[in-house]
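One protein chain is absent from this view; the other protein chains keep their places.
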Amino acid sequence: MVIMTSTPSGTFLPILERIAEEISHTPGSGRPADYIPALAACDPRSFGMAVAELDGTVYGVGEWRQPFSAQSVTKVFTLALDLAREGDELWEHVGREPSGNPFNSLVQLEYENGIPRNPFINAGALVVTDRLQTRTGDAAGELLAFLRAESGNPALDFDQEVAASETAHGARNAALAHFMASYGNIDNDVPVLLDQYFRQCSVATSCADLALASGFLARHGIRADGSRLLSRSQAKQINAVMLTCGTYDAAGDFAYRVGLPGKSGVGGGIIAVVPGRCTLCVWSPGLDERGNSVAGVAALDRFTTLTGLSVF
Amino acid sequence: MVIMTSTPSGTFLPILERIAEEISHTPGSGRPADYIPALAACDPRSFGMAVAELDGTVYGVGEWRQPFSAQSVTKVFTLALDLAREGDELWEHVGREPSGNPFNSLVQLEYENGIPRNPFINAGALVVTDRLQTRTGDAAGELLAFLRAESGNPALDFDQEVAASETAHGARNAALAHFMASYGNIDNDVPVLLDQYFRQCSVATSCADLALASGFLARHGIRADGSRLLSRSQAKQINAVMLTCGTYDAAGDFAYRVGLPGKSGVGGGIIAVVPGRCTLCVWSPGLDERGNSVAGVAALDRFTTLTGLSVF
Amino acid sequence: MVIMTSTPSGTFLPILERIAEEISHTPGSGRPADYIPALAACDPRSFGMAVAELDGTVYGVGEWRQPFSAQSVTKVFTLALDLAREGDELWEHVGREPSGNPFNSLVQLEYENGIPRNPFINAGALVVTDRLQTRTGDAAGELLAFLRAESGNPALDFDQEVAASETAHGARNAALAHFMASYGNIDNDVPVLLDQYFRQCSVATSCADLALASGFLARHGIRADGSRLLSRSQAKQINAVMLTCGTYDAAGDFAYRVGLPGKSGVGGGIIAVVPGRCTLCVWSPGLDERGNSVAGVAALDRFTTLTGLSVF
Partner (left out) sequence: MVIMTSTPSGTFLPILERIAEEISHTPGSGRPADYIPALAACDPRSFGMAVAELDGTVYGVGEWRQPFSAQSVTKVFTLALDLAREGDELWEHVGREPSGNPFNSLVQLEYENGIPRNPFINAGALVVTDRLQTRTGDAAGELLAFLRAESGNPALDFDQEVAASETAHGARNAALAHFMASYGNIDNDVPVLLDQYFRQCSVATSCADLALASGFLARHGIRADGSRLLSRSQAKQINAVMLTCGTYDAAGDFAYRVGLPGKSGVGGGIIAVVPGRCTLCVWSPGLDERGNSVAGVAALDRFTTLTGLSVF
């Protein structure tokens, strides 16, 4: 598959342009994540959006080639990489139910004996990373190699400054990891795990990169090179988990408004999947109070409204 | 639209027959709801499944014409009937996020000041019924008229014995209603509301009835007689709420396994929607620990696996 | 025992006068309870304080003879009246641990299957009243008779306006009662129970009345007429429950500052016990955010500081 990164004739390009136009008239709303300086410095008015079709065609509007911090969007890829290796045994260590709580809460974790609700809250992503680490010895490296391959962008890399900053402000995640370790649900040493986890969150990617890298979810498990990463059933399952758990404590609202499997990150990126058709990535750093990009959700909402491409 | 209730040539009939065959080889598992005698008396080995196509064709296997207690499946219809009248104002009184808690829990309700998480937990359904009651003066009557019209079955009715039994064992729902009233989120007198609520839950319906009555969700808001109940967008929204919140504390698992918008009831019924294609209803009274029909979920899981008709 | 209601030579009178003097220089702080109009109308600057010695001598300062709404202070007496009849069986239906939650919370009640944490949160007091009602047929009447006898004040009575107002705003307590009924922990019909409960809360009493009525707790279980209400051990136990649970979610702070068994009410009254020595009642309607009288706690704090009469 050849990845074509500029396609003036892209099917949805006129729609993307219309959305970008509408968004540009909306004053920047939401606030960038401020728990680490590297994210807080983002301009909340930034906006980019890309669509990747099944054949690897990718196109976009606005700052669709501008790298940003992928953050929790990477949780989808780590989940896929571990599920591909481990299969259903993973689900004995992490659930797949919406949490009904903020993404870094410890409450439910305590009631449920150290088994996180789903792989997309921080606790669950720590478990997935821990398991991938056990299987590969370098979870973050696996992720990076996968993203480079799928996006066709060998320059993709960790952002060391962001990773260092996450580590410096990582007390909550350290608490989550130690807490799960107290229930025997973490295999690796906590500092090793946190290093892997923070590095993978720090990957700098563009909308184009992430739209392409998500393609296997629209292609029912098939990677960019035509090889199979996941079974058809597993790809469907990840989409289901994204729809019910992908946008923190706003999954119901996202399903209601957008109606697509999606995963957001506090860097302001959101990926979304139209199964069998295409993948999208939108980026704008201004977040709502639940940690999702305000303009990003609005743009995806417009996309499914204008195209009728919701799964419902 | 003519409702054809026997269609040997139904598209999915061979698949339904295969599923029924498989299910028949599985020993009855799960236990009927036992909080009221009328439900506890059900035979857990009962099984029926029906498909209604967009044009009103309906067909099924097993006990697909046997009436059973619709229970929480009716919450979908009450939601639609209220949303059709009230529009988005409803969402100021009930959320649309998965709850992450059992369906009759009070915990989240307290933290969120009497606003239930979604319309499908009991607290949320009480709010919806309360609002429909305010607008119509007879919420249960509205529901019954709607079910009769959509199913083409004028014999559909409340089960007075079940309603009386629910009332006698209704202390938890009474607590929920009074609790929300203490936050000003209930308009009607609590005993009036509970009477309406328990009667609507008691409706006795068959798989054929419920598959037909759900048709508007597959037809993007259009009723059986061709009139519009909901806007296209509202129909999509209800499907989204069903997918994220329709099966109690197992919505994530249901999305993962079945991959369709669905709503279950403790009578053992489950409806599911394939948008733009058909609706299904399956019934088997044996419940799992989260209140969903064991054989019902298994049958829907097989259906989407065999047909590839998941939304993902 | 002769009750002497004016004793210029009361042992602690100079100390009470000093406290009243100090309090008078403090601007009224806190706010009267505002959930019912009858309480909201109180003047937050009102202040009265009385001491009753073991022999029934009673004296006070400020508005120590002015009736106010006893509210939750009555929970001590209902507890004693039921414990005297029922003995330890009561503790199978209500715990005796501090709740760590506001006094009308449902959260803990759900985790602990309808068994309230202690007899002084609303849920627990409802259980105690329910059990006393079962044993006497008129729990509120029993309470009234007891208060009249111990205070030597036959004019003590329910305040019908307050009781009616409580009933009209009683949705939260109705929710608590129905909720516990759903666990089988309430015997009487909920409306009957609520009527008994709200009437008993409404009793209008003065500092003098309540200081005298509490005397049995300082006399190790002996009533004003010399008869025994409780065993020595039971009297000690009630004092212990008062110390650990008597001031809502501020029991630790009250123990820390005052160091005496005490019980507060949202009418602004607080009783306190110096075992083997005397009982106190202070009243001032301005409440802190946890529902305790601001000036009342301050006055008791001063009392134990000046006299050294803390139990610690």
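The chains carry the letters A, B and C, assigned in the order they are written, with residues numbered from 1 in each.
What we mean here is this: a contact is a pair of C-beta atoms (placed from the backbone, for glycine too) under 8 Å apart; a residue touches a chain by one contact, two chains touch by 3 or more.
All of these numbers come straight from a predicted model, not from anything done at the bench.
S.K.: Where does the absent chain touch, in terms of which shown chains it meets?
M.R.: If we consider the entire complex, the absent chain touches A, C.
S.K.: Looking beyond the chains shown, say which of C:A33, C:L230 or C:A251 touches the absent one.
M.R.: Of the listed residues, the one touching the omitted chain is C:A251.
S.K.: Please pick, from C:L106, C:L126, C:V241 or C:L280, the residue that touches the omitted chain in the full complex.
M.R.: Among C:L106, C:L126, C:V241 or C:L280, only C:V241 touches the chain that is not shown.
S.K.: Out of A:L106, A:A149, A:A164 or A:L306, which is the one that touches the chain we can't see?
M.R.: Selected residue, touching the omitted chain: A:L106.
S.K.: For subunit A, which residues touch the unseen chain?
M.R.: With respect to the unshown chain, the touching residues of subunit A are 105-107, 110, 171-172, 174-179, 181-182, 190.
S.K.: Which subunit C residues would touch the chain omitted from the figure, given the whole complex?
M.R.: Touching the missing chain: residues 95-101, 108, 117-118, 233, 235-237, 239-241, 243-245, 249-253, 255-256, 259, 261, 275, 305, 310-312.
Just so it is clear, only the chains that are shown with their structure count from here on.
S.K.: By that same contact rule, can you tell me which chains touch subunit A and subunit B alike?
M.R.: none
S.K.: How big is the gap, in whole Å, between where the Cα atoms of subunit B centre and where those of subunit C centre?
M.R.: Spacing between the chain centres: roughly 48 Å.
S.K.: Give me the residue numbers in subunit A that touch at least two other chains, ranges are fine.
M.R.: Correct list: empty.
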